[in-house]
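A single protein chain has been omitted; all remaining protein chains appear in their positions.
For clarity, chains are labelled A, B and C in written order, and residue numbers in each chain start from 1.
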Amino acid sequence: MPPIVISTTLIVRYAETDPMGIVHHKNYITYLEEGRSEYARQRGFPYSQFEATGYFLLVSEVHIRHIKPARYEQSITINTWISEMKSRGMSFEYTVTDTQSGEILATAQTKHICITKAGQIAKIPQVWRDWHTPDEDN
Amino acid sequence: MPPIVISTTLIVRYAETDPMGIVHHKNYITYLEEGRSEYARQRGFPYSQFEATGYFLLVSEVHIRHIKPARYEQSITINTWISEMKSRGMSFEYTVTDTQSGEILATAQTKHICITKAGQIAKIPQVWRDWHTPDEDN
Amino acid sequence: MPPIVISTTLIVRYAETDPMGIVHHKNYITYLEEGRSEYARQRGFPYSQFEATGYFLLVSEVHIRHIKPARYEQSITINTWISEMKSRGMSFEYTVTDTQSGEILATAQTKHICITKAGQIAKIPQVWRDWHTPDEDN
Partner (left out) sequence: MPPIVISTTLIVRYAETDPMGIVHHKNYITYLEEGRSEYARQRGFPYSQFEATGYFLLVSEVHIRHIKPARYEQSITINTWISEMKSRGMSFEYTVTDTQSGEILATAQTKHICITKAGQIAKIPQVWRDWHTPDEDN
């Protein structure tokens, strides 16, 4: 069963561009995070509620391939899906595309662990775990 | 011959921290970039001069592993070295450590290509290529 | 004749919040800039086109009053209008409100001068000058 892909569309902000006139690569970290935010909102359990229950989803690994630069006022789409779900960790994968042409600007993966406010590693809440198909669980 | 490692030390800024009270992971992208900036300054050909000659060093890939969080006012050290040098591309590797204890907070690799202002892929300038030991060149 | 007010609505990003759990005040600078971007797009001469003609609108002064904090995933609206237009300078005013309740979160003013790529002060292009009612021109 293929994963559910959630898309979110943004307009590149001026403050996100650099002396080359393109999006500075640090902003892709924020774009991916907003991809995850929209994913959680559309699946019905926003990350703000997740944190309100006393948990944080910490980023343990980021891998981004930049294929084509984005520019100020360009509409970009972040496509986000869960690629791995374990009891204490999970992974997201992403493509960032030009909204008009669908051309891929970047691909990325992020890995996460769940911690409590006290910093202890915890299990991913069941409601989030259910977002991944059981047959891919381990 | 081992690569030359250049270190740069920063104090974590308040604006770099997030609701978990730790450095938001987007800032590591900037820390790595400052590691590269300091590397080029100490090797004698600052990146501002590099750009002034009409070239840009574009980031084509970023891979970061976050091991331990950093906090506001913590002193952190970015250790930067060149791990690969080709005619049209190069890679840096990094450790980000707690300056006091030497404990590793993150490890990272970035890959780069050289482009002209017009966006054409170009050879890495010879002065930068010489920073990497010839026997590792290809 | 009252000025034309253009509104743009954003969802607060996680990366924009700080250890207090509220939007770090540096992000209001970006929100105001996006207010101006949307203003220019809706009036029919986007800032990306403005820059393509060889001009920049430099920020010479910023004044922000923070009234109430904004939080992650909150919908905020930036209301933007031109409050002053001179041949070589112009001012914008803003309110940032909670989209749901209309409550004011911040008010702001920014002043700008127009420069060429070479850094020379220039006249504001006529197309932008026409956005302000002539009777308020000077």
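Here are some notes:
The rule we apply is simple: contacts are C-beta pairs under 8 Å (C-beta built on N, C-alpha and C of every residue); 3 or more make two chains touch, one makes a residue touch a chain.
Please read all numbers here as calculations on a predicted model, not as lab measurements.
Within the set B:41, B:63, B:86 or B:129, the residue that contacts the chain not displayed is B:41.
Across the entire complex, the residue among A:21, A:54 or A:119 in touch with the chain not shown is A:21.
Residue-wise, the contact with the chain that is not shown comes from C:51, picked out of C:51, C:84 or C:98.
Within the complete assembly, residues 14-15, 17-19, 21, 24, 26, 72 of chain A touch the chain that is not shown. For chain B, the list of residues touching the undisplayed chain reads 11, 13-15, 29-30, 33-34, 37, 41, 46-48, 71-73. Those residues of chain C that touch the chain absent from the view are 19-20, 25-27, 29-30, 33, 51, 56, 58-66, 69.
Here is the rule we go by: only the chains that are shown with their structure count from here on.
The most central chain, judged by C-alpha centres against the centre of all protein C-alpha atoms, is A.
Of all chains, the one whose CA centroid is most distant from that of chain C is B.
With centres defined as mean CA coordinates, chain B is found 24 Å away from chain A. With centres defined as mean CA coordinates, chain C is found 29 Å away from chain A.
Within chain C, residues 14-15, 72 each touch two or more of the remaining chains.
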